[in-house]
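Of the protein chains in this complex, all but one are displayed in their positions.
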Amino acid sequence: MYSEKVMDHFENPRNVGEIADADGVGLVGNPTCGDIMKIYLKIDNDVITDIKFKTFGCGAAIATSSMVTEMAKGKTLDEALRLSNQSVAEALDGLPPQKMHCSNLAADALHAAIDNYREKQK
Amino acid sequence: MYSEKVMDHFENPRNVGEIADADGVGLVGNPTCGDIMKIYLKIDNDVITDIKFKTFGCGAAIATSSMVTEMAKGKTLDEALRLSNQSVAEALDGLPPQKMHCSNLAADALHAAIDNYREKQK
Amino acid sequence: MRRVYMDHSATTPVRPEVVEVMLNCLTEKFGNPSSLHYFGRLGRRALDEAREKVANAIGAKPEEIVFTSGGTEADNMAIHGVAMLNQNRGNHIITSAVEHHAVLNTVKALGKQGFTVTILPVDKYGMVSVEDLANAITDKTILITIMHANNEVGTVQPIKEMAALAKAKGVLFHTDAVQSMGKIPVNVDELGVDLLTISGHKIYGPKGVGALYIRKGTRWRQSLFHGGAQERLRRAGTENVPGIVALGKACELAVQELDKEAVRLTGIRDKLIQEVMEKIADVRLTGHPTKRLPNHASFCFEFIEGESMLLSMDMKGIAASSGSACTSGSLEPSHVLLAMGIPHELAHGSIRLTLGRDNTMEDVDYFIENMVPIVERLRAMSPLNPD
Partner (left out) sequence: MRRVYMDHSATTPVRPEVVEVMLNCLTEKFGNPSSLHYFGRLGRRALDEAREKVANAIGAKPEEIVFTSGGTEADNMAIHGVAMLNQNRGNHIITSAVEHHAVLNTVKALGKQGFTVTILPVDKYGMVSVEDLANAITDKTILITIMHANNEVGTVQPIKEMAALAKAKGVLFHTDAVQSMGKIPVNVDELGVDLLTISGHKIYGPKGVGALYIRKGTRWRQSLFHGGAQERLRRAGTENVPGIVALGKACELAVQELDKEAVRLTGIRDKLIQEVMEKIADVRLTGHPTKRLPNHASFCFEFIEGESMLLSMDMKGIAASSGSACTSGSLEPSHVLLAMGIPHELAHGSIRLTLGRDNTMEDVDYFIENMVPIVERLRAMSPLNPD
């Protein structure tokens, strides 16, 4: 049911873990299924220099977490904010229809982490 | 679905035909299915000396016609009147439940032929 | 004993190619399609492929196919599902007097639940008139269900004309194509129908599986079963994967071979009809003389009764069927023959011969050879015979 890319990111997720002295942290729960994702950011000069995630959720949740971290790394915050659920799903060669909501989790967690960083900057 | 005896009487029906100068003739139609049976009697001294039938109907109708003629032949009219649907069906080793009504046809035709004879005697 | 099976409208043997794919799903690909794992995915893939095959065979899209436990369930599902969802738009349903009981009894049951039912008559060939249908449609009509080809007399209805009429009036159209499938072209767009029923065991697939085509956007909802979320919530219950895969294969083969087989069977059938009419007196062809299924011959023999003919034929190894009261559980002669104006007594003497893949011209010879004396013998026994 999942694409090969999804299975690859599920099996070998990139950027799993925590960042002890993170500049921004986002924690979101998926309202539809109850899954949870946490994203940690290191930010230097508005650029994401390091990113890690922890996820409690389905295969798609783990794979989209992994993919979103890969996509966000090296991007400016504004660029990262433009990463949508759709673009994450596409980068994984698509998700099954009933699993599209899982990609929300990843994009939302990233955005939450950026928001958290900006809040702290204020 | 039919017993061997039914199939034997269906395949080799006894006493098929007409009696040109019959002493009694009975014609009955089966109200449930529309089948028709005709029985011809030769009667001597209140005893059935010859009997023939013609039947338009199912396998059970033909077999019970055949059986009832065999059972009636040589009997007195009173004895013949005591032949019931049940006894004809039993003599054939039974009939399928949905075919029990067919045996009515045979007994009824016999009784009708006897009635016809007795009417004419009056 | 030589055995000649001429009852393909009752059911067909499952052909070897179909047995093979079915077997594979009983043992290797046995997974539940709802399961995530390897076995489940094999089952799911088999299911998807079968759905594509069935859809292709009738010119539909895969997502328009719902698998059922047979023609009967599909008919019930189609009619009940349209009725339930469209109650607010109208309560009038039109069908014909010659439908299979799966349609007729379902419509009649709705008639007892507040729906108004029109049962269209047929002519002496068993044909529904397009004009009658046009006159019957009212602004309360929500569904028309008329079969593609009749199971007892083989008459093919003018579905295309009738469906076009329905469409023009905004009425949904269902057709039972259980008998036509694999014998004449069945294409949902060419016919212009909204719902269409097929069944596995009439096309060399297994019993216990069928399919309902539901055109995308049709106002229909599942209303028979409750349970799991299978078939995209349109039919609850673990999918009969082996049966469905078999249905897929059977449909594929049926369509591939249709043209060739139709020509071949028409040849055999025409010889059969001709010989019966020539060699046996007082016999009548039932159904339409030309607008009939290529494999279908049906007759009424005067003065004698169907079951006794069937039994006699069976003793010679010939398998056929009859609409006689004596062969039906209900003791009513065929409602189809009666609707065609055939009198009770004559309907009693009906015989249906339906040909299939294994039948040959020699079977016709064998049939005639044996049938002539059978008819003679039974007529000699009949009180109705004028001779």
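Order of writing sets the chain letters: A, B and C. Residues in each chain are counted from 1.
Keep this in mind: a residue touches a chain if its C-beta (ideal position, glycine included) is under 8 Å from a C-beta of that chain, and two chains touch if they have at least 3 such contacts.
Everything numeric here is computed off the predicted structure, so don't read it as measured data.
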Inset, instruction - Could you tell which one of A:49, A:76 or A:98 touches the chain left off the display? - result: A:98
Inset, instruction - Would you mind spotting which of C:22, C:181 or C:300 touches the chain that isn't drawn? - result: C:22
Inset, instruction - Check each of C:267, C:317, C:343 or C:373 against the chain that is not shown and name the one that touches it. - result: C:317
Inset, instruction - Mind listing the subunit B residues that contact the chain we can't see here? - result: 1
Legend entry - Touching residues on subunit A - with respect to the absent chain: 2, 7, 10-11, 13, 16, 27, 32-38, 54-62, 98, 101-102
Legend entry - Residue numbers in subunit C that touch the chain omitted from display: 3, 5, 7, 10-14, 16, 19, 22-23, 26-27, 30-32, 34-40, 68-73, 75-76, 100-102, 105-106, 108-109, 199, 201, 206-209, 224-229, 236-243, 307, 310-311, 313-314, 317-322, 327-330
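To be clear about the criterion, only the chains that are shown with their structure count from here on.
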Inset, instruction - With chain centres taken as the means of their Cα atoms, state the distance from subunit A to subunit B in Å. - result: 90
Inset, instruction - Can you check how far apart subunit B and subunit C are, centre to centre, with Cα atoms defining each centre and the answer in Å? - result: 40
Legend entry - Computed distance of Cα centres, subunit C from subunit A, in Å: 55
Legend entry - For subunit B, residues that touch 2 or more chains besides their own: none
Inset, instruction - Give me the residues of subunit C that touch two or more other chains. - result: none
